[in-house]
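Missing here: one protein chain of the complex. Every other protein chain is in place.
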């Protein structure tokens, strides 16, 4: 269909892009990115991409505004250089939590960002674990939405924990659906941290709906870990209600502010995340385990390029 | 600002439009709506609306396609008749549940509908209790999003039930957030029907997280009642776990198929809904109570027209 | 050019779609269409259509709003499922008669519908015998506009009526151009029903310009038969002015309301229509003859898909 | 509503603009229009139009491309100079006859022109006697469509011709509807020139449907006179079929090529046209009568500006 | 990628189009262009272009409005005839000098024209020596921007003038950058006509910055020659400051008004231009030399069609 599959990387996460390129057995496209002395982004494609089927890998994590603008400028350059089709590959979609007006007079930045990406010239989007699935509808261009859960669960299954030793503890009410999906694959039963109450009372049995945990192994799943405050609070509650050991897992390791310190100090057996975002050395800690989504993204790119079904990747 | 506030009604819910007109102390705009013999909608505005600030009241409930097309045709006629501003007042937004691709190769009809409304010429939208708040972001035009909860709770407060006699029972995991909001105003504590398990096992104590109910009064809140199967199932579970009495409440009384029969026969003290949708006589039953949202919508329209803050209506 | 020719059918006229598929020697694409209990349309494509050249067959006849919304939702699903090109095949285009503001403050629904189809994501349109040829200009996407006349005339030519036994009777002033085109192929001479006068006077010789018919065979052509009132009136006038026998022909058999009863009872030798719209058994009658346009549409689709000229189909 | 009604004129028809300005009792807006030596149009607004309600009078008659580009450039300048609303007043709409694809591979220039006017920044259009009413639907912005017929008929009524002395002769099949509308106001009966036959046979009684004319006065109405060939042919046919005297009338006097010579030499009592287009002296001839539409346009502009109903002008 | 490379020519410069076709070894596409008697452009494509990769050659020189409208109509016809991709090849881009608001209340016609071309349906643009490089940014579709300088310099190099005999005289301050680029290839040193002062004082040594020229050979480069006044003035100044001989060169020979007379009479050795615009016989003069850009445009078209790099043509 397309002349040429071309994979480009912004500066947000070149390691991931390189891993995807390796999966696809193609070299990364040559693009020179830099900053002018005043901080403006400079860019030059070092190869002809006329008629190419271009995929640009750029998670829009911190520094979010720089990552996002770089993505937009990359799209603009590819469009003006006559790429045939441009797919923005955004494993982590920044500003996703600003997805509705929950109060008056606030922006809906996630929609704004969707509009910016489309206006810049993206023909399609490949995303993973969007904060709300409705963000797909913010786009009028096709969006392929992948899930990290199967990749994460594959790791947990490799631990061979007996299902009746597992309690999936939803760290708040909003994560119940996600928790149930993991429960489907991993077995065990469900408990829910009543976050609202938790913050009001600090202690007491009442704040774990579905407790006590009776010396079982608690698994906590969230879509992202930002400052870690919420998830570490949930870990403590799980502990207090009798969990023998606690695993924490999240698709997106934003890990900002005190997150690393908190996670390092909490009584957690292992924190399991994907590499949807790059991690600096100072963000890492001993019991952090990173599972790669490069094969998931690479396979999706291969199939999109060849017009093959991507649906099976959704399960 | 605008020459004239003009309130128009499609044929979906003229009673509600009339009530709003009364609240605003203005006559309903004159528009002749009919169907040609082949079913196509015919329309003629019987008054000059040049420069007017037009509000079109049309919930897009069943028959959804007819209601929606009528709304679009009304907007088109107003736009071509040189209205200055057109606000689509959509108390119930049909197709709202098709708001994401949860499987491959399905439409995102809620986004499609948002696009159609905008393309037809609506300058803004006034909605109430959208199935997902993110639907606001499906629009690039301003959306004012009202909540029925305060109006519904006003009724429940008028019953003067002691807070410690109340258990708010969330009929499924997706309604927990809504339940907690009512709990804020009405008091009581929370229980959650574990819908997934409920369907698998049919009975047993396990399927009410946060039970038993100990002879208390159960309040169940949902955003809409469609066939009633889910809510009546939740009522039975609440009963089985010891609820003394059960109230059911929902913003949108879609009440299709067996809904009325089911609700009439279930052991429910009262079913409390708004008039966001019209109800035929055969959809009603003795213990159905309808609270009106005409003042809520009317006040919002008045304030939008006058450029006054609508935010306080959001609480 | 395109990976794959895919033919999809909505629920408006699956028999026609099946006939076209047979002409093309391809299977119909698998799509599951249904209605939720509240009447909302549900849809799921059961096959991969990435990169496909999709043609969606859906005349937008009665129930027009349901047919139209189903078409829009099909387009949306195909676009989000990454079809390469989507052609809306609309043999009968509903709302076509609302194509101008003949009075103040009315909608131009035909343009609205064109906008909706484009906004939903159609890349092109294949239509037949649009009520006004200008409707092509309502679209900015390419429109291929076919004519049923050659197919209908083929049937009349097979009757071997001597040209000098034919009078083509235009049922009103608006159909003169159409009548002249048939006259080109079938021979005979022209007479015109003066519709305006006809309604004013009911009888008298004056209301057939170009009469009397002197025992000849009258052929009446219209673009559609809706309630049949107008065409049956023209038949009576032709009879009164001496026609020996009357044939009636129309591209689009809308046949709503009293149409079937009227046509059954009128003194008409044969009513010849295409299958641009489906007919229920109760809409049919003994001397109704349906000629199929499946080969016409099928050939157009084949040629569009292969980038071959479609122009010869226009003659 | 608007700060200021501002009337601007391009160079296509300043006399008409001046007459409209007089009707409205306002001065024409100051704009300097010229051509650079290479023929490019130069333009400068000589007055502040921020926030103004601007009406630009510019029929797009010959030289059509110059008139049209000048209109577009005027709109662009007004939009960039922050006019609040821009109405293109186009009494004669050039390229209107290219309104459909009657053959394969031709442009739909009328739609193209509509798109250009909208893209340049026009907020609305005021037109008169569009070649096809459907051209209104080529625009998504509001179009007010006026009719010259009442103004023309006013003149004919002033001649006090007894209705039973009148035969309205439609010069071809496409003008029947127009002829019937005049018949409504002026009385008389209808005859139709069978143009198709006329060209084939040149003479014979057969080519006037509804003849002979028995010494009556024939009135021929067309929407425009271009080269005059068609209308002068119809005049001859009317004459040959016994018309005592012939009047010809048309909304738009394009009068190109041999038109003036033909009309001057034909046996026509009077040719009655509007001033929708300017006429050079060499286009005029003794029995040409021009009735002004300045009051019609002026009143429409006044009412549009004041948000008053324009509908009554449609009758 | 594309089915077929199709080269079409408007009537602006068929000779150039024919030369490009020859370079590409393909026949020119068959299109019939004409004018209706009222001057409206008529057009019909005489060959099937479905799925074709169409290039339309049409410089928009005088008569600029006719050339431009013809280009737009060609694009419209190609788009409606289902061309796969349409590239407007515009070697001379009319209205390019109206590229900014240098005073209040003027149009930015160059942007307007860019919008019109895009709205008509062009997918890309191939231009040469735009008056300002920023005009590329007026388009959101890809623009390939070629330079005539290498082609012109090739000619000057063939003259084998010793570099130290050359002074490149910039005819005004705005042409310095252009002059420096030629200096890069041809050698020599730079002098600048101080145009502002020149017009104020008419004579004196002060108005050649970098003079005197000491009997050297002066080369003057401009982007276009319109009336020739400016360049002939610069020639005189160069002469007065001691130039032995003067060559004048420009990419675009607009040559309107007194240009030919002026150039013929000025003391110029040779005027070297490209054939970006057609020249009538009366525009030519003995020492006018036309170098062809057909190979430059032809090679660019070939490479665009084949998705090969065009960048090397930029140097």
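All chains are identified by letter, namely A, B, C, D and E, in their written order; residue positions are counted from 1 within each chain.
FYI, a residue touches a chain if its C-beta (ideal position, glycine included) is under 8 Å from a C-beta of that chain, and two chains touch if they have at least 3 such contacts.
Everything numeric in this text was worked out from a predicted model, so none of it was measured.
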| item | value |
| --- | --- |
| Touched by the hidden chain, restricted to displayed chains | A, B, D, E |
| Touch criterion as defined above, residue of D:14, D:37 or D:51 at the omitted chain | D:51 |
| Residue in contact with the excluded chain [from A:12, A:56 or A:77] | A:77 |
| Per the touch definition above, residue among E:136, E:227 or E:287 touching the missing chain | E:136 |
| Chain B, residues in touch with the chain not shown (by the definition above) | 1, 124, 140, 142-143, 304, 307-311 |
| Chain E residues that touch the omitted chain in the full complex | 99-105, 108, 110-111, 115, 132-138, 140, 143, 145, 173-174, 176-177, 180, 190, 192, 194, 196, 209-210, 309-311, 314 |
| Residues in chain A touching the chain absent from view | 36-46, 48-49, 61-66, 68-69, 72-74, 76-77, 80-81, 94-95, 97-98, 101, 103-109, 111-112, 115-116, 119-120, 226-227, 254, 256-257 |
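Basically, only the chains that are shown with their structure count from here on.
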| item | value |
| --- | --- |
| Chains contacting each of chain A and chain E, listed by label | C |
| Contact-richer chain pair [C-E vs D-E] | D-E |
| Inter-chain centre distance, chain D versus chain E - centres from mean C-alpha coordinates, in Å | 39 |
| Approximate Å spacing (C-alpha centroids) for the pair chain C, chain D | 33 |
| Centroid spacing, where centroids are CA-atom means, of chain B and chain D in whole angstrom | 51 |
| Shared interface positions of chain A, touching two or more other chains | 140, 143, 309-311 |
| Graph class of chain-chain contacts, one of line, ring, star, complete, other | other |
| Touching pairs among all chains present in the structure | A-B, A-C, A-E, B-C, B-D, C-D, C-E, D-E |
